[in-house]
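Heads up, one of the protein chains got dropped from this complex, but the rest are sitting where they should.
A, B and C label the chains in the order they appear, each numbered from 1.
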Amino acid sequence: MAEAPIHATILFSAPDRPGLVARLSGFFYELGLNILSATNYTDVHGDRGARFFMRIVVDLAGLASPTAHARLGDSATRSTMATAFGERIATPLQGEWSIGYSDHVARVAVLVTKDPTCLYDLALRQKQGELPCELALVVSNHAALEPVAQAFRLPFYALPVTADSKKDQEKRVLELVRKHDVELVVLARYMQILSDEFLRDAPPVINIHHGFLPAFQGAKPYHQAHSRGVKLIGATAHYATKDLDEGPIIEQDVERIDHAMGPDELVRVGRDVERVVLARAVRAHLQRRVIVEGRRTFVL
Amino acid sequence: MAEAPIHATILFSAPDRPGLVARLSGFFYELGLNILSATNYTDVHGDRGARFFMRIVVDLAGLASPTAHARLGDSATRSTMATAFGERIATPLQGEWSIGYSDHVARVAVLVTKDPTCLYDLALRQKQGELPCELALVVSNHAALEPVAQAFRLPFYALPVTADSKKDQEKRVLELVRKHDVELVVLARYMQILSDEFLRDAPPVINIHHGFLPAFQGAKPYHQAHSRGVKLIGATAHYATKDLDEGPIIEQDVERIDHAMGPDELVRVGRDVERVVLARAVRAHLQRRVIVEGRRTFVL
Amino acid sequence: MAEAPIHATILFSAPDRPGLVARLSGFFYELGLNILSATNYTDVHGDRGARFFMRIVVDLAGLASPTAHARLGDSATRSTMATAFGERIATPLQGEWSIGYSDHVARVAVLVTKDPTCLYDLALRQKQGELPCELALVVSNHAALEPVAQAFRLPFYALPVTADSKKDQEKRVLELVRKHDVELVVLARYMQILSDEFLRDAPPVINIHHGFLPAFQGAKPYHQAHSRGVKLIGATAHYATKDLDEGPIIEQDVERIDHAMGPDELVRVGRDVERVVLARAVRAHLQRRVIVEGRRTFVL
Partner (left out) sequence: MAEAPIHATILFSAPDRPGLVARLSGFFYELGLNILSATNYTDVHGDRGARFFMRIVVDLAGLASPTAHARLGDSATRSTMATAFGERIATPLQGEWSIGYSDHVARVAVLVTKDPTCLYDLALRQKQGELPCELALVVSNHAALEPVAQAFRLPFYALPVTADSKKDQEKRVLELVRKHDVELVVLARYMQILSDEFLRDAPPVINIHHGFLPAFQGAKPYHQAHSRGVKLIGATAHYATKDLDEGPIIEQDVERIDHAMGPDELVRVGRDVERVVLARAVRAHLQRRVIVEGRRTFVL
């Protein structure tokens, strides 16, 4: 895997029309950039009418080719390529798009409270190369997990919060996020509800909810699940939005339980689902596989 | 399997107290009846305080033994055994209980509308010996599935229903249920809501809901699931109660879906989950494994 | 779904090299054919070196366009398009490819013995529109399932087989397959081993093996599984090759079992897995999603 070429990943969506695959493929082909993988999908069930979604991964080595120079001018760079893509492809097609580069390592902030399971899991996966990112810092409203952060040599900031200090605390969290150039915030069992202002000003935020949304929203989902007598419990990773537990779902999974399990046992079983679901969602986001469309996501 | 001894299955629940396993086991031992299997569980999370649940299966051959006669009197029969269990064990312990016999074949009514999947599935499983019951009749508000019933040689009754005729139609369904000595009604995608009166007067009713309850209650759960962008769809088999989709859950399962699936595809994927979940629930009920406690079930 | 455009699906593989996505997309774009969906994958782990696999679905409406005529000559037809694809794209790239059309309904033969589960399942799915094919005939070495075939109005041929008559019987099966223009043979629990000659002369054959291959090859896999004490049992759908149970796997799944289940119970649980796995494999084949590469398949 080490010798994988440096590549760019483009996520693109636009109103559907004939010729989109060929036009997008053609753009990169004419630049001399090899397409490493391409996936597309046309959704006809959304609110915006038939809509085309595509993920393209291209080998950036081609930027050094004469072809690229011919097409982009002397400065055949990522930047001129991106500009050209915007001008020649996306804008005429009314497309929404983003681009990322494989040698850019995203910086991630992990917000936690007391439960160490997801933090251990993310830190270990990052260390093992499963998550293409750097864990820039861990922020908590509690000091309990500082030793975990230390064991993985991650900067740890304890920022306690009370009803009165909530606004200030969020401001400080946001300052840390900015200071550390964070591009993704992961709520790894952070037991605080973030304000609309925070969510508006922060980079994308992924939350893990320990219930199978849309069932069991709000607090104590395992107790709700136990009391309702469900036979499976689940976890849901979603982008945080101002409507709590209503954000676009990235990943979900469930585990079978039985009647002999009280709420405490559900917590135990649930932890296994939570950490796996959160890790899959963070990984998909970092691999630039997730396109949000209204309340839904497409994971390409 | 043919030579399995004739057995009785007792489901029992009572306020928890010391000695219950031994007292129940001892009752049958002293009668000379071998216990083929026994499972118990004490639930401390319910509304009624700590409560003991037990399922015991005993070999009825012992009823012919001198011991049984000594204890039950000359007429050591199922009936005198059951009476003695009630008087000597259940009543003193404030227990709730039921008893069933393996050579008694329960008669089941299947209610359907147009979707044949669950009907085929139940009929085939019954024929293959997976469901210890007789399918006594199929009732539908529509004629579409008559050929399916005929292929399995099951009596079929088409009883169309309109808003005006609903009360009458339910009455006729209930008459059929009684006439055919039905002990269990299975709603195998029956697209009608049963009235409180029907549910009060009918034997137990198991319904399959094509959603992962408590999410996606009501109509069109697959459309709801698609619109919410969930990553798994499910099905739930539950006892029908007057609170629609709120009855005690017997079994649930889910299947992974992806963004490329529109509501129609969810219907297709969902059918596979529905039929399996319904069959497992019906089988558990017929094997006398299900104890209802409030809104929950214990499947022992 | 009824108004889905008539489309062609191309499966293509070739030694990997730059520009393949764009060249294949470009070919159809220049003809004026819209690409409905495209997926590609480069495998670097196979025996033939880095290899490129692609599935493209194109809207055939474009064949009526002036562009198509300009490029293909007056006769812009499926046939000239396919020829052009072969000559201009596949041959120069040393590609292997196939093409299929959505208004061509594949004819399928189902071979069975006595177990009705998979036959019911395939017949019902075909009727419900899940399998894009026609079930042309059912062939069995036994008469038991004739009523099932009749219930679905499928031609049924009983061709009993003994050790002596095996060669003759296979010849007759093959004649039926040819006479009915069958393009896919499905072994839906056909309890006979097909000869190398049959497999050489027949269209593709998909078999369902009631074990998690490569474990539990050969006869009585559930008994093997029980005796080994595994905790999950599985089923495997694969293309039949002359090496029994060694053909390329198309789909697999498993189900949890417990110690209380004897071999008979494993058969019961296994049936649910078998039918689902077989149906998924047949569906993927008919949707032209499966590319065989050595002992592996790519399901795009």
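Everything that follows uses one rule, which is that a residue touches a chain if its C-beta (ideal position, glycine included) is under 8 Å from a C-beta of that chain, and two chains touch if they have at least 3 such contacts.
Just so you know, these numbers come straight off a predicted model, no measurement behind them.
Engineer: For the chain left off this view, which of C:Val105, C:Ala143, C:Ile193 or C:Leu232 is in contact with it?
Structural biologist: Answering carefully, the residue with contact to the hidden chain is C:Leu232.
Engineer: Among C:Ala84, C:Ile99 or C:Val254, which residue is in contact with the omitted chain in the full complex?
Structural biologist: Reading the full complex, the residue touching the unseen chain is C:Val254.
Engineer: Which residue among A:Ala61, A:Ile99, A:Leu124 or A:Leu199 touches the omitted chain?
Structural biologist: Selected residue, touching the omitted chain: A:Leu124.
Engineer: Kindly note down the residues of subunit B that lie in touch with the hidden chain.
Structural biologist: Against the missing chain, subunit B presents residues 18-23, 25-26, 28-29, 34-42, 59, 62.
Engineer: Residue-wise, where is subunit C in contact with the chain that is not depicted?
Structural biologist: Subunit C touches the missing chain through residues 41, 43-45, 212-216, 226-232, 234, 248-254, 258-260, 262-263, 295-300.
Engineer: Could you list which residues of subunit A touch the chain missing from the display?
Structural biologist: Residues of subunit A in contact with the hidden chain: 1, 116-117, 120, 124, 128, 130, 147, 151, 264, 268, 271-272, 276.
Following the convention adopted for this analysis, only the chains that are shown with their structure count from here on.
Engineer: Cα superposition of subunit B onto subunit C: how big is the rotation, rounded to the nearest 5°?
Structural biologist: When the C-alpha atoms are superposed, subunit B turns by 180 degrees onto subunit C.
Engineer: Among the chains, which has its CA centre at the largest distance from subunit A's?
Structural biologist: The chain farthest from subunit A, judged by C-alpha centres, is B.
Engineer: Can you give the whole-Å distance between the Cα centres of subunit A and subunit B?
Structural biologist: Distance between chain centres, rounded to whole Å: 43 Å.
Engineer: If you average the Cα atoms of subunit B and of subunit C to get two centres, how far apart are those centres in Å?
Structural biologist: Here the centre of subunit C sits 38 Å away from the centre of subunit B.
Engineer: How far is the middle of subunit A from the middle of subunit C, if each middle is the mean of its Cα atoms, in Å?
Structural biologist: Subunit A and subunit C have C-alpha centres separated by 36 Å.
Engineer: Mark out which residues of subunit A touch at least two other chains, giving numbers and ranges.
Structural biologist: Expected reply: 41.
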